[in-house]
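As you look at this complex, bear in mind that one protein chain is not there, while each of the others sits in place.
Presenting chain A:
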Amino acid sequence: MTNTEKLSVRRRWLLILLGLSFAIWTLADLEVAEAYAADGHGWMALLGAAAGLVWVAGLLFFTFSFARSKLDPASKAALEDELVEQNRKTSFSIAYSVLILLTVTFFLLSRMTELNAKDTVTVLLTAGIVTPMFTFAWLEGKGA
């Protein structure tokens, strides 16, 4: 495996870790999750807090790991080539579709029942941030 491929694999796994930790951190803050945690399941709150720490630490590590100045020119070029650019665009496009789908779903649900605004926004935020990460990681893994 070339150095570039190792960096690409590392990037994929970091994105998956970041996506998971962000999702757990934010979704643990949903009212339904808080109610569950308050009902003798305090480990949920701890899990959320731990996931938040992993998110912050992971984000810092990710940022500094792939800081442009640290990469040699060949790795830099290969890690940001045309295929990566297309995968990035595709992942944002899929994320947009997911967000639209969720928004329409919440819109329709709001016509039938009372929706918690905080939870609704939290789910949308999580989907918007996590979907491109997972999608990009998946696309980068295809044909590897």
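As a working rule, contacts are C-beta pairs under 8 Å (C-beta built on N, C-alpha and C of every residue); 3 or more make two chains touch, one makes a residue touch a chain; residues count from 1.
Basically, contacts and distances are computed from a predicted model.
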Completion exercise
Among "Sugar ABC transporter substrate-binding protein", "Transcriptional regulator", "Ketosynthase chain-length factor" or "Peptide/nickel transport system permease protein", the omitted chain is listed in UniProt as "Transcriptional regulator"
Practice task
Determine which one of A:Leu79, A:Val98 or A:Ile129 touches the chain that has been left out.
Solution key: A:Leu79
Exercise for the section: By the contact definition given up top, give the residues of chain A that touch the hidden chain. Expected result: 2, 4-5, 8, 74, 77-79, 81-84, 86, 143-144
